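Please read the structure below before turning to the comments.
All protein chains but one are shown in place.
Right after this comes chain A.
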Amino acid sequence: MVCIRKATIDDLLAMQACNLLCLPENYQMKYYFYHILSWPQLLYVAEDYNGRIVGYVLAKMEEETNECHGHITSLAVLRTHRKLGLATKLMSAAQTAMEQVFGAEYVSLHVRKSNRAAFHLYTETLGYKIHDIEAKYYADGEDAYDMRKQLKGKQYHHHHHHHHAGGCCAPEPKSLEAKPESKSEAKSSTKA
């Protein structure tokens, strides 16, 4: 029995531990913060009944393109808690939020070509389709499937302020901390 709930910043401690147990990848903490401070609506954790974090999904809204869409950055479920449908629940929660909070038209993700279990989950259970193949996407040189799933594109109710008319994922006038070094801050201003 779990609770799929929105992640808090304190959860990052346990989420990283989770990552270590499940995935060879280990993101920089700044990258997690970038997600949770920008789109906290899209981060969910699976908290088991004894309080342990046993899985999480990390997602973001894509800022670069015109078509408003979400992207799943990372999904992890502890081995001890597989076969309970947690991955599906986590994914559904993130997808629903993308749809309902941000009005996303589709959601994308990358998966290792060799990761059959995940590929099966995405295609069979969650209805993703291969959109493209990204050669040598991973640090170790493995290719990735670029997968997408169309969302219902529900009407976007989010009443944005008049000042901020660009829609859900319009780039902010000044893109700063997302980049690894703060030097980009002033730099991007010159482009603005």
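Please note the rule applied: a residue touches a chain if its C-beta (ideal position, glycine included) is under 8 Å from a C-beta of that chain, and two chains touch if they have at least 3 such contacts; residues count from 1.
What we mean here is this: contacts and distances are computed from a predicted model.
Chemist: Could you check which of "Sodium/hydrogen exchanger", "NADH-ubiquinone oxidoreductase chain 5", "AP-2 complex subunit alpha" or "Phagocyte signaling-impaired protein" matches the UniProt name for the chain that's left out?
Modeler: The chain we cannot see is recorded in UniProt as "Phagocyte signaling-impaired protein".
Chemist: Just the residue numbers, please: which parts of chain A touch the chain that's not shown?
Modeler: Listed in rising order, the touching residues are 1-6, 8-10, 12-14, 16-17, 20-21, 24, 26-30, 33-34, 36-40, 47-54, 79-85, 89, 96-97, 100-101, 114-117, 157-161, 163-164, 172, 176-178, 182-187, 189-190, 192.
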